[in-house]
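Structure incoming, see below.
Omission of a single protein chain aside, the complex is shown with its protein chains in their original locations.
And now, chain A:
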Amino acid sequence: MNKLIFGRYYPGNSFVHRLDPRLKLILNILFIVLIFFAQHWPSYVILGAVVVVSVWASGIYLSFFLRGLRPMLWLILFTVGLQLFFTSGQHVYWQWGWLSLSREGLINAGYIAARFLLIIFMSTLLTLTTQPLEIADGLEYLISPLRVIKFPVNEVALMLSIALRFVPKLMDETTKIMNAQRARGVDFNNGSLLKRAKALLPLLIPLMMSSIDIASDLTTAMISRGYRDGEGRTRYRILKWQMRDSWVLGAFVVISTGMLVLERMM
């Protein structure tokens, strides 16, 4: 289970770790938007460089990211495959029925693969370098303008932080139950697809039961400590925007403007 690093915090004190979570969230969103403006290879070189520098600045081994890619591999291959064989184009290299391999298909597939990699790396970097609670705090801040339209910002933020807080706990619980069932002869890794799907039942049901237990314990604990709603509560953790956050934001604006100008010229 530890292979699924998405959602796992990687303790550290690097430059990226210390950035404001709000900044990291905004940059992640902007980065994804920017990726969809990238139509030519030079843009991908720029975006790739941004990712490489960010990963380097986080001090986390590349192998750690690569291992995290594995669960997404089939999704990526599937989408790339679709692009590869179902894009129609002029320079057809190979054709068989309605399957065709064209130059446009190759290029599109390359771009799609690059986009996937860039997005996964960036969002993995966010969750690796930012504690779940920081992410929740950052999100609460970012959605707080919605309060104007009576959106329950505090409650949603609380739900989020609770959900995020329990991701590692549920993963540990999953490992524990998997081990218990493996000791009873379940094989999660071998056998036909149907057999493996059936093997999930002894895992999912106990997991659901224990989630419900955790939730009801938490509810009791919160009520007995007098929780009502989030309105007007003061904060224990206060986010502070630093000079380095402004610098990073500035650098990102410059790079993305540069990329967009470059795109326009081509």
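The rule is simple: a contact is a pair of C-beta atoms (placed from the backbone, for glycine too) under 8 Å apart; a residue touches a chain by one contact, two chains touch by 3 or more; residues count from 1.
Everything that follows uses one rule, which is that contacts and distances are computed from a predicted model.
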{"item": "Record-based protein name (UniProt) of the chain missing from this complex, from \"Energy-coupling factor transporter ATP-binding protein EcfA2\", \"Alpha-D-ribose 1-methylphosphonate 5-phosphate C-P lyase\", \"Ferredoxin\" or \"NitT/TauT family transport system permease protein\"", "value": "\"Energy-coupling factor transporter ATP-binding protein EcfA2\""}
{"item": "Residue among A:F64, A:F85, A:Y141 or A:F252 touching the omitted chain", "value": "A:F64"}
{"item": "Sole residue of A:Q39, A:S88, A:S144 or A:N179 that reaches the chain not shown, by the stated touch rule", "value": "A:N179"}
{"item": "Which of A:A49, A:M159 or A:L201 contacts the chain that the document leaves out", "value": "A:L201"}
{"item": "Absent-chain contact - pick from A:N13, A:Q90, A:N190 or A:T234", "value": "A:N190"}
{"item": "Contact footprint on chain A, counting only the chain that is left out", "value": "2, 10-11, 61, 63-64, 173, 176-177, 179-187, 189-190, 201-202, 205-206, 209-210"}
